[in-house]
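As you look at this complex, bear in mind that one protein chain is not there, while each of the others sits in place.
Chain IDs A, B and C follow the sequence of writing; residue 1 opens each chain.
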Amino acid sequence: MRKGMATVLSNQQIVDRVFRLEVQGDLIGEMTWPGQFVHVRCGTGIDPLLRRPISICDVNVEEKILTMVYRVEGHGTKILSESVPGQPLDLLGPLGQGFPIDERKEGEHALLIGGGIGVPPLYYLGKELVKRGVKVTYVIGFGTASQVILEDELQSVGTTYVVTMDGSAGEKGLVTDVLNEGFNLEDSAWDVLYSCGPLPMLKALQDRFQPTGKEGYLSLEQRMGCGVGACLACVCQTQSPENGKKYRKVCSDGPVFPLGEVKL
Amino acid sequence: MRKGMATVLSNQQIVDRVFRLEVQGDLIGEMTWPGQFVHVRCGTGIDPLLRRPISICDVNVEEKILTMVYRVEGHGTKILSESVPGQPLDLLGPLGQGFPIDERKEGEHALLIGGGIGVPPLYYLGKELVKRGVKVTYVIGFGTASQVILEDELQSVGTTYVVTMDGSAGEKGLVTDVLNEGFNLEDSAWDVLYSCGPLPMLKALQDRFQPTGKEGYLSLEQRMGCGVGACLACVCQTQSPENGKKYRKVCSDGPVFPLGEVKL
Amino acid sequence: MIDNQRLAVSLAGLNLKNPVMPASGCFGFGREYAEFYDLNRLGAIVVKATTMEERLGNPVPRVAETPGGMLNAIGLQNPGVDEVMKTELPYLEQFKDLPVIVNVAGTEIEDYVAVSQRVSEAPNVSAIELNISCPNVKCGGITFGTDPGIAGELTAAVKKVSKVPVFVKLSPNVTDIVPIAQAVEAAGADGLSMINTLVGMRLNLKTRRPIIANGTGGLSGPAIKPVAIRMIYQVSQQVNIPIIGMGGIQNAEDVLEFIMAGASAVAVGTANFVDPFVCPNIIDELEQKMDEYGVSSIQELVGAGWK
Partner (left out) sequence: MIDNQRLAVSLAGLNLKNPVMPASGCFGFGREYAEFYDLNRLGAIVVKATTMEERLGNPVPRVAETPGGMLNAIGLQNPGVDEVMKTELPYLEQFKDLPVIVNVAGTEIEDYVAVSQRVSEAPNVSAIELNISCPNVKCGGITFGTDPGIAGELTAAVKKVSKVPVFVKLSPNVTDIVPIAQAVEAAGADGLSMINTLVGMRLNLKTRRPIIANGTGGLSGPAIKPVAIRMIYQVSQQVNIPIIGMGGIQNAEDVLEFIMAGASAVAVGTANFVDPFVCPNIIDELEQKMDEYGVSSIQELVGAGWK
């Protein structure tokens, strides 16, 4: 079962325009892979018509509770933000390929870099890594202090550095700046990179770490139709076509891709 | 103010597919004329896009409570039937020309004939007539016993005869049959006729009573766009054009027309 | 009312205080909506199609609903130009700050010419909108709106007699709308209105017949918005006359999208039926949305989508 109804448990604004939504439902029992997403129907009508992709932020597998953190952008997320407890929510998921974690070994050090509304999936990822004995360090970037989300939650998983563009919270600058300075996060200090955030951030990370040969994974966004790999709306091009595959589908081959796999 | 929000107080099924909806709101204070209708937005999306005309069944002017009784026919009334207490409801109204009652004199006898889902507006009409000292007799027709609505309410206003096509409740036959038989409802027994119901019923009444010259009023239905007289969706033709007016608009010249005014 | 230059638009010589007007056929001659608000708030008003003689229009039902839209086949019901001149236009004279655009329809070129000449002489008529695209009336076998040659001929004939600017309202039911727009521009049109309705149909599953008595009807409402945007985007790049854009506008963001596509002003049709206050609400909302999207003035935004 990959489509089903869940019930809204809570839906609360955490910072300006950003909400934390908790839902419960049978299909959530399958949501065990961080980095996957759910395709959410917002409302029950024909406007919005299409579903909206939202990342898994946290899952309580036993209780079948899924947490999503989303920002109100347009019509769909606006309607989602009006959800009230008890309301049914139509979900398709879990979808896509999440962050690879099965190969992780105890004692490794993972660097998790998030930007803005890309931070949420890193929470579940961090928790699953820690379960496997991996040490987690977070670097999370935002525009300004009032946009910072999930800092406390992440702090409970691993050391968390906050970066803001205006310096109003944590370090001033971009997440990549922090990696340059005295935070003991030089390349040799970590084994693997996982990241989710705005395209310019992902691009900066790929440009910087692809040449180094470090292991790393990036989670992308793209406008979607079906969400399951059938419509070819969400493609991105591969850097070097292997097996003649010149493109990847963000919804089903991704949203997570190894560093260097796709053009950004 | 003729457009405004009301709040759903209750919405209960009374017989198969038929619901009684009570709403409260400021603009209801103006709903003092029986036979007028409200144009109801069903849901908040674009499907259904247009409003739905629903008659005023009862009004508590002091408390600003409006009662509507509606049958689930299609998409719009289906959505309306899912209304829950506390929910806002977008109303336009009161609209149209109701049943003329100002000319009524104490001691007159009014015959109110309703068919199916045309019965509801006759409740408020009967109450207002009784207030003016007019005696009210109801003849209400349905297909079968399980469809009978509002019998007790009407009974409290005036003598009420129920007619069903299959005879499963009250008399068997059509409302017009009852007028032929021993119910003391021969033409000379009443002063004015008010009716709302399916077109064949209204047509039968007009065919029968127009030649007699009796005073009478019929409430019509027509598919509407605007509901306020601007779009010309809801027209019907007049029998004899006066002042060059060859048509009437059901929404703004009606829905109530004098016997003989329009072609049915 | 404070003069607000951010919202002002100039349209073939007409100066409108804001770019929002109700669309023809969706607002009668203004009487009904004047009970809701002061019509002086509108940028302009486009009144119902007017023909030479009185028209009774089509049989009912005349409307049907579709997902996100509606079909209509009113059939140009109107009291005829004499009555419009005698009763309706004088009624509108009370609104001192309301440019009136009269939608003109007909069966023959002569009808259009005669009606246009007459209404253009009314003291409060600011422009004429030639309805060469009504899908609900068989136009004597000729479909003015689908043939560039005939559309141009009609435009030229009306231009000769009209004392006010002439807008030509185009049909979207064509393979290529650009040559038709260019033909009416070449024939002297002062502006274009686009789009009229798409031809559509719904069937009644119970009766097994079209819901609308006329069979087909004109599709309007949000459903057609992307078709309107596309056509305005295409045409505005190929002509040098202003466009009044319409088709599914519901809110201020839609207005900005139409202006960006290349319209200089907009008309709101079906949305009036959903909310009688939609036009003034959009006007009120417009500046806030302009701030949100960094738009200094409506004029500046015209065609920004391709400029």
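Criterion: a residue touches a chain if its C-beta (ideal position, glycine included) is under 8 Å from a C-beta of that chain, and two chains touch if they have at least 3 such contacts.
Note that the structure is predicted; figures quoted are calculated from it, not measured.
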item	value
Displayed chains contacted by the hidden chain, counting the whole assembly	A, B, C
Among A:Val61, A:Met165, A:Ala189 or A:Leu232, residue touching the chain not depicted	A:Leu232
Residue among C:Gly68, C:Pro99 or C:Gly191 that touches the chain left out of view	C:Gly68
Among A:Leu50, A:Val72 or A:Val130, residue touching the chain not depicted	A:Leu50
Interface with the undisplayed chain - residues on chain B	46-47
Residues from chain C at the interface with the omitted partner, ascending	66-69, 71, 146, 173-175, 198-203, 205-206, 208-210, 216, 219, 222-227, 229-230, 233, 248, 250, 253, 256-257, 260-261, 293, 304-305
For chain A, the residues touching the chain missing from this view	2-3, 41, 46-51, 75, 92, 222-237, 244, 246-247, 252
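Here is the rule we use: only the chains that are shown with their structure count from here on.
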item	value
Between chain A and chain C, centroid-to-centroid distance (C-alpha), Å	47
Centre distance in Å when chain A and chain B are each reduced to the mean of their C-alpha atoms	57
Centroid distance [mean C-alpha coordinates] between chain C and chain B, Å	36
Numbers and ranges of chain C residues touching at least 2 other chains	67-68, 222
Interface hub residues of chain B, defined as touching at least two other chains	46-47
